[in-house]
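For this view, one protein chain was removed and the others were kept in their places.
By letter and in written order, the chains are A and B; residue numbering begins at 1 in each of them.
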Amino acid sequence: MEGNGGNGGRVYVGNLDKSAKKAKQLVMGKLRIGKAVDWATAFSLWPVHLTTSCCGCEFAATWSPRFDAEQHGALPWVGARQTNMILIEGTVTKKMACAVRVTWEQMPSPKFAIAMGACAIDGGIFYNSYNIVRPWEIIPVDVYIPGCPPRPEAVARAIIELQRKIRKQRVVSKWIEEGWRPDKEYVKPKEDPCSWWRG
Amino acid sequence: MAGIIDLILSIIFYPPIYQLVLVGLTGSLVVVIFIIWFERKATARVQRRLGPYHIAPRLAGLPQLVADLIRYAFQEVIIPRTADRELFVLAPIVATVLSILPIAVVPLTSNPAYWPIPMDYSILVALALTTVSPIFLIVAGWASNNKFSIIGGVREAFVITAYEMIAIMSILSASAAVLTFNLVEIVEAQRIWYILLNPIAFLAAFLSVLMATSGFPFEIPESENEVVAGPFTEYSGLLYGLNMGAAYMKRFAFSILMVLVFLGGWSPYTPGEGILSGYLIPSLIVVAKAAILMMIFSLTRSIYGRFRLDQALEGAWRLVFPMAVLGFGLALLEAYLGVM
Partner (left out) sequence: MDLAQARKIVEEALSGIEARVEEGRGFIEFIVSKENLVEAASRLKKAGFDHVKSLTVVDYKAEGKFKIVYYVSSYLNEDLAGVIVGIGTEVPRDNPKMPTLVYVWRSAEFQEREVFEFFGIDFEDHPDLRLLLLTPQVAEKRPLRKDFIVKEEPIIRTTPPTG
């Protein structure tokens, strides 16, 4: 190839995305690291402190000395950037929907959501209110907990179910391999939940 | 065959490599994993909880921190668009490397064949190296371009002004007592451990190390209920893991320094010739003592609340700094009387 370098110069052309994917597959599949990552993420589900409604009291009780969800490896953390789980506690009002979505977008990628309480499933006693949003309209939810409010044992059970799901279906390793989550659709809110704020 | 093994051993136990890589990186990683687990477990025990358990019930949840580390390592690293990219990525890495650098200049044995540097002024070099890494916390806070990060970085800067003088003065009081800057001589001079001869200086050093590494009564730069995570608010994934590890590694480096100065170093053991007895065993003794000291440090987490910034600064300058001066005076008196 003729170039500024004179004779014998060579340009190597490669597809960076393709080789990155190959490297990922090598690391996650052949080196058996995928299983370790699944195990690690299952036992390190840190929920972010975001209390949308009254079920937050039960959230607090779940991590209190009597029920102690930290024994499953889950540790509530303040900053959204350092966590990988969001627990939606009860009703999500239209203003709070913005906070939920923003927090969800701030969290780094292998991340999971648990919806807690009857209101988070289908509205509960506010089923026809003018001011609520269903959480599954704004973020993809993995586990639902029924109850009004659910007992702390139920919340701990949901964490265990999520752990089982991650380890059985190998969610995280596939997620890292593919670059997106294969077993769940990407939820995009139909209308911008923050439109009232952005004006 | 024996020649190859000797070659490998001599490479591994070449003092700078051994102390920076094996003790500094690997050793501190193991110690930090153990210490954070101990901290969570002790806090849980104080609060009548179980703490991390179900990950490995037979080991009482010991691999918990391994899981957290692997999870952090494989999480997405988010670099905000408004951040200063190069500094944002470099700051935690440089801070982590610099925080274990003091380990590479301290002696872990009295056998001169295994000193990483000439020991004549080693305590000064080690103390100087401990003061470098906090600057990169401020840099991290500044590069994140987030208000909580900047507030956290400025708080770190305030706390530096409080603890640095105390740390240097209280640790240097040992060299005032022995009249040398040579850490080996300081260790060898301790027929009685220096903590018993000068408990005031030890207490001042203890408090200053708590301040330097955001130990609990002084966990001011990253206090979670005021500034979200302080300088690390925008950090995610591996970079946050590095940041979190850096504070503990710094505490490990300080602990090794304090073990050498106050707790007699490799004291019950007399290093002999050869790798095993001359280097490995004394260094393991020092690391074990440092781990025990770190366990005492981490107990403060479950006992104390958090000082306000002004309370911490006032306490440091009004109470702890005179304490350090008093310790220094005591050391001079001991040197005059020839106690050590």
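As a working rule, a contact is a pair of C-beta atoms (placed from the backbone, for glycine too) under 8 Å apart; a residue touches a chain by one contact, two chains touch by 3 or more.
This one's a predicted model, so the numbers in the text were calculated from it and none came from an experiment.
Put simply, the hidden chain is in touch with A once you look at the whole complex. Note that of A:134, A:151 or A:181, the residue touching the chain absent from this view is A:134. Contact between chain A and the absent chain runs through residues 93-95, 122, 127-131, 134, 136-137, 187, 190, 195-196.
Please note the rule applied: only the chains that are shown with their structure count from here on.
Put simply, chain A touches chain B in their complex at residues 36-37, 39-41, 43-44, 65, 68, 70-73, 75, 78-79, 81-82, 84, 106, 108-110, 172, 176.
Residues of chain B touching chain A in their complex: 40, 44, 47-55, 61, 64, 66-71, 74-78, 224-225, 228-229, 232-237, 240.
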